[in-house]
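Quick one: structure below, then a few questions.
Every protein chain except one is present and positioned as in the full complex.
Up next, chain A:
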Amino acid sequence: MDEMEDNTTVLSTLRSFNKFLSQPFDGTPPSANTSNTSGASLQMQFQQRFLLEDQAAQIRSKSHLIQVEREKIQMDLSHKRARIELEKEASANAMNYEREADKNQELLTRIKVLEEKEAESQSKLQEQSEMNKSYKKTIESQSKKLLEREDKLSEANEAISVLKGKVSELQLKIMNLEMQLKTQDTEKQELNEQLEIQRKKLQDGSQTAQVLQELQALNADYELKLKTLEQKLSTQEQDATIVKNMKSDLEKLPKIERELQQLREENSFLREMRENNALLKEEVESLRRASERYDRMKEELVTLELDKEKILKKLKCWENLEQTTGLSIKTPDDLSRQILAIQQREIKLKEENLSVINSARMLESARQNLQSELLKTQNNHLEEKKKREQHDALVRRLQKRVLLLSKERDGMRAILDSYDSELTPSEHTPQLSRRLREAEENLQRVHTHNAEMEVQLSQALEETGLQKQRAELLTAELSLLKSQMGTTEQSTSITSEAVNSMRLKIEELEAERGRLEEENKILEMRLERLSLQGSYDPSKVKVIHFSMNPASRAQQQRKEEVQNLQEECNKLRELVRILEGGTPVPDKLEAAGSIQTPIQEVTELKKQVESAELKNQRLREVFQTKIHEFRTVCYMLTGYRIDITTENQYRLTSMYAEHKDDNLLFKSTSPSGVKLQLLETSFSRTLKDFIDLHLHHQNSIPAFLSAVTLDLFSRQTFT
């Protein structure tokens, strides 16, 4: 409404301005003439003009301002739309981004799977390539065969061309035969004609009918013969063609034979192939057996390894034993050295043993000698003893005899005395003297004998003394020997003990040696195994490699990759954290990724959306106030309040309605609201006349409405 007013003012000012402009043309000549009289009025006019101009300028600026405001509103609206669109786009972008991330993950998993597949396929490819090689070989052989077959085919083609030529020849022959047949047909026709002539002649020569009849019969026979001949001819022709075919077949035969030969060769070749195949099968079987043997070997290897482990354990035990025993055996060389030392010691001990045995034997032989000597001396001793006993007996006998003799002498003396006393006279002196002499002689003899005996006794006594001495000596010797024997026995026992101990030691050493040899073997095996595994003597050998080898390079690359990825991951984590926090992204992380810009955009767009919403609210408020104003004005001007109850239905309530519920319902049938229909209400039922008149008859809703208002107004004023 203000605009309208403004416009009208502009128009009015324009008009006044135009007037003002037109005035000087009218007013200048009188003003020029009467400048003094009309000075005040001129001044007034000027002031008015100035005022008017000021007003005009103000109005213009106002209008301009309003236009600018409109433009601004339009701009804002467009801006809003743009922002909303941008927001949508941003959300769509975010969605897309999420989808892309999901896809990326999926693709990563797929890549992994594909990598695995690739590895598998590579192995397969290798196998396939090997297969391919074999196939290629077979293909080559096949191509060779194919070439051979192609050669054969060309030969066959040549044969076919030759056969075609023959066929054409045969066709020509057939043509000739046909020609001959035609000529024969013509001949036959001629003969028929002749026959007819002859028949005519026969008819003519009825006179010679009988002859002719005979002739006719003959003729018929001839005809028959002719027919048979013709048949024969045709059969002959057929035969000829058959013969020709046979000939061509016969011509083909050598070729067929050649082919047969080729086929036979092929057959033989194939048989050879089959034989080869069988050989190969045998080979395959042998290889299978070998593989089985190999498997068995593997099993054995496993068992051997188990054994080896056991042995290793034993070795460890042995090593521990070594440590406990205090022998410093660490290498097989040491062991062998020790073994050598032990063997040397053994040899020395053996030598000692032998010398000891020899000494023992010597001692034994000496002992035996001594024993024999002892026996001899004992025998001697016994003999001596016997002798001494004999001597003792002799001495006793002699002493007894001496006693007897002395008693005899005493007796003899007594007898003599008695004789002396009795026979003092020398009656018997000669006899007596003889007897005395004899007695004295006897006595002297006895004395001598006695003396001899005494000498003998003394001798015997001396001898016994000697013997005793000897016996004593011998006993002393014997005791000495006995003592010696004891010592020798002791020594022999000692030596035997030593020998036994030595033997035991030797046995132990032998056992040890065996063990050490086994260990040596085991250690050698271990050494070999270790050398197989690649161990080395660090005192003699060193291991070097090129510093930029592929493995280290690959490792380095991997490390770098991992580092990069970790950095990226950290950055992204930081970003995610920030985004989750909702705080603006710091400058540090601006370079983190391309996601940065959309995030900024999103925040900006959010801000824009907020401002747009604010504006929208304000606009709504403004619109509401305006609408309210418009409705009240409509109500005031038309006298009807129009409400929209449902879609396309409008309720009109008159200002002068008697009841609040008195209203009219209109429904728009077309979307643009061009056609309106009155719906029946309780109020409309009371207005039948108006409806008939204005709606049915005049077909004018405004007229109807105004009639209703007038009616209601008149009722109110009337009451």
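Following the convention adopted for this analysis, a residue touches a chain if its C-beta (ideal position, glycine included) is under 8 Å from a C-beta of that chain, and two chains touch if they have at least 3 such contacts; residues count from 1.
One rule holds for everything that comes next: contacts and distances are computed from a predicted model.
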UniProt protein name of the chain not shown, from "Ubiquinone biosynthesis O-methyltransferase, mitochondrial", "Mitotic spindle assembly checkpoint protein MAD2A", "Os02g0294600 protein" or "Transcription factor ILI5": "Mitotic spindle assembly checkpoint protein MAD2A"
Contact residue for the chain not shown (choose from A:N276, A:S531 or A:S700): A:S531
Sole residue of A:N18, A:S78, A:S123 or A:T303 that reaches the chain not shown, by the stated touch rule: A:S123
Interface residues of chain A (partner: the chain not displayed): 119, 122-123, 125-126, 129, 529, 531-536, 539-555, 558
